[in-house]
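For reference, the structure discussed in these notes is given below.
A single protein chain has been removed from this complex, and every other one stays in its place.
Chain nomenclature is as follows: A, B and C, assigned in order of appearance, with residue numbering initiated at 1 for each chain independently.
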Amino acid sequence: MKILLLGDIVGRSGREAVVEKLPAIRERLALDFVVANGENAAGGFGITEKIMAELLRAGVDVVTTGNHVWDQKETAGFIDRTPRLLRPENFPKDTPGKGFGIYEAPGNRKVLVANLMGRLFMDALDDPFAAGEAILAQTGLGRGADAVLFDFHAEATSEKMAFGHVFDGRVSAVVGTHTHVPTADTMLLSGRTAYQTDLGMCGDYDSVIGMQKTLPVQRFIRKMPTDRLTAAEGPATVSGIFVETDDDTGLARRAAPLRVGGKLAESWP
Amino acid sequence: MKILLLGDIVGRSGREAVVEKLPAIRERLALDFVVANGENAAGGFGITEKIMAELLRAGVDVVTTGNHVWDQKETAGFIDRTPRLLRPENFPKDTPGKGFGIYEAPGNRKVLVANLMGRLFMDALDDPFAAGEAILAQTGLGRGADAVLFDFHAEATSEKMAFGHVFDGRVSAVVGTHTHVPTADTMLLSGRTAYQTDLGMCGDYDSVIGMQKTLPVQRFIRKMPTDRLTAAEGPATVSGIFVETDDDTGLARRAAPLRVGGKLAESWP
Amino acid sequence: MKILLLGDIVGRSGREAVVEKLPAIRERLALDFVVANGENAAGGFGITEKIMAELLRAGVDVVTTGNHVWDQKETAGFIDRTPRLLRPENFPKDTPGKGFGIYEAPGNRKVLVANLMGRLFMDALDDPFAAGEAILAQTGLGRGADAVLFDFHAEATSEKMAFGHVFDGRVSAVVGTHTHVPTADTMLLSGRTAYQTDLGMCGDYDSVIGMQKTLPVQRFIRKMPTDRLTAAEGPATVSGIFVETDDDTGLARRAAPLRVGGKLAESWP
Partner (left out) sequence: MKILLLGDIVGRSGREAVVEKLPAIRERLALDFVVANGENAAGGFGITEKIMAELLRAGVDVVTTGNHVWDQKETAGFIDRTPRLLRPENFPKDTPGKGFGIYEAPGNRKVLVANLMGRLFMDALDDPFAAGEAILAQTGLGRGADAVLFDFHAEATSEKMAFGHVFDGRVSAVVGTHTHVPTADTMLLSGRTAYQTDLGMCGDYDSVIGMQKTLPVQRFIRKMPTDRLTAAEGPATVSGIFVETDDDTGLARRAAPLRVGGKLAESWP
């Protein structure tokens, strides 16, 4: 199966780049399935129902999120009727929404997508490693899923690499999101799980992680409150990873970065 | 000037890769100056005087460090007689060693190298932005230096990007170190400062940030103390950034990643 | 029932003060049950089997712990045969030991003691609020227990006060441990749960949280590694809270601090 996973979509610039470019990317790479992290799609903060619909129309199959999932007040209200929108699985019980789902891909194939969140340098949550194990205790490659994709939304490279190795050989891909900067360590782990520490953002890289520079810089230097941050408005880079899986095993055959548009050097799989 | 900056050298594997490959890289890229971060060179923890000498012999001109600088007991003893070894400038006053220096490059050119450390998700230190300003108040491009290189040893992508923008147009390069994973955002900022959020490590990427996997994974999952971590021993990738500066302005003309050997895809400038 | 709960016993000084003074305190206050936090009993770091036995002989009924529970290598080996030694319940599944137990008190009464650990400014763990609820789903006041005592080992006053209110009216006492400084907010919450944000330490207060001052001070000022900290050796204050429960409801009738010996002003219930 040919799969694309995109990093955090940030603001209008990131959204427009995805909406505009994804159809051509889908065609050029003959994609079967697309996942994108949408936690910053609404002006940098969360996601609305309207934006969710827009992303689905543009060819995204599943939208994952992270710590910003509830930034828009409406999200807790519509997430339960939006099965293609995930929030981290290891949120407290009774959290609206769900953390994983099994979705149809062409050729009657099934894709399990799970969204988990790290804890190092992040808010306190239940163990994401245990949550990943609990998902795989229910289903997995050859047990209801032809591909298994884990979006591990986390800050620390150590926790992300550890997460990759723990699930290596049991899922098709473990990709990190959240830092908004793509890493250059795209690889197949030894068990043939595709891995990249962070997918980076679909956003304007002439910024501070997608936000206009002035206020974030002030926060670091002056240590006084500022106005609310606003998303940078320059041209966005669409940033993610292409993974080709083996339909027999569900494991990865190949992984390669995709970066198109904006400030970053273009890279095609 | 043609400059190479290398990320954190981790353990024997990282060290041997640098020692073995750097001479050929120096020649192939016609390098004038090489900086490497050595804070993990001694088995993953700090640096010894012997290793320092080994790196200089291999063609490194200046070694920067970070939070691991004092992991080896001997380092505080020899750093003051080792002008090519830097520790973060924004450590407390009276800390042994120094945080920046001006070094000779071929053609009677001068290179200012400074080592600063971030604070977000890291131990408390004095303001690195102010420390960078204080250095540039004394010297800089056209004022004693033909190139100015800032190694910003920091965890958070936001602090690193902010740091880049603050010094953009005033230094030749701002490069991040510390996360041990290279980022794929090599670029010239708008003021022609070369920038990459993290250089990654010179180390074995089949690991958890350069360490053998078992114990770090256990720490995340079991939350019990483990034995001391040991550096991974597989083949290392030499990872860094090539920067070409304009000798008139000292600003960057070009920046491109270098990644050679080990698990990561090879990349030459 | 008349109950005493003691804060973290730190090092030899704290241990000796408890061993020496507890028998007389037990008698003077006509105590039915004594809980003490022993996570720092062994030189400031963890607890040994020998020290555990010593504390039981001195009249402690149950020893709770916290983040330092595994500081001594032997502890994971003996905890499973030591039912009166608890570790935080919200540690990962498969952690040695257990987080709560029901113990005999005079007059055929039962005391449930539970040990939970907070997350704010601490290492990542599963939700202690949910863990407390899970315990109370199995047993509780009038359902197998005549008194219920929660030792909430946590850093932040906000998390501790929130924890108290969540379990108010359902347990006899919620007491905080970990900061090594007693708080002066001993009170009955509105549902008649006894509460104190922190019990303080049984240790030498002429110190930095029980440790000899020089090295901790150096760590704050110099930001360089130091030798291992050692427990302060001056006379210790035995510090805790006295709680009298109503045998009909198991809720608290009265709560008052106990502080005896050492640098702090003496306080008897």
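Keep this in mind: a contact is a pair of C-beta atoms (placed from the backbone, for glycine too) under 8 Å apart; a residue touches a chain by one contact, two chains touch by 3 or more.
Model, not experiment: these values are computed from the prediction.
Which candidate, A:23, A:92 or A:234, sits in contact with the chain we can't see?
Spelled out, the listed residue whose C-beta touches the missing chain is A:92.
Determine which one of C:18, C:62 or C:209 touches the chain that has been left out.
The missing chain is touched by C:209.
Who touches the missing chain here, A:19, A:221 or A:256?
A:221
So one chain is hidden, and I want to know which residue out of A:27, A:80, A:104 or A:123 touches that hidden chain in the complete assembly.
Of the candidates A:27, A:80, A:104 or A:123, A:123 is in touch with the missing chain.
At which residues does chain A meet the chain that is not included here?
Where chain A meets the chain not shown: residues 70-71, 76, 91-92, 94-95, 123-125, 221-225.
Which chain C residues touch the hidden chain?
Residues of chain C in contact with the hidden chain: 121, 127, 129-130, 155-159, 161-163, 165-166, 179-187, 189-190, 197-198, 200, 205-209, 213, 216-217, 220-221, 257, 259, 263-265, 267.
So that we can see where the missing chain sits, which residues of chain B does it touch?
For chain B, the residues touching the absent chain are 92-93, 119-120, 124-127, 130.
Note that only the chains that are shown with their structure count from here on.
Considering only C-beta pairs in contact, identify the chain pair with the most of them.
A-B
Find the geometric centre of each of chain A and chain B from their Cα atoms only, then give the gap between the two centres in Å, rounded to an integer.
29
Between chain A and chain C, tell me the centre distance in angstrom, where each centre is the average of that chain's C-alpha atoms.
Spacing between the chain centres: roughly 42 Å.
Residues of chain A that touch two or more other chains: which are they?
127, 130
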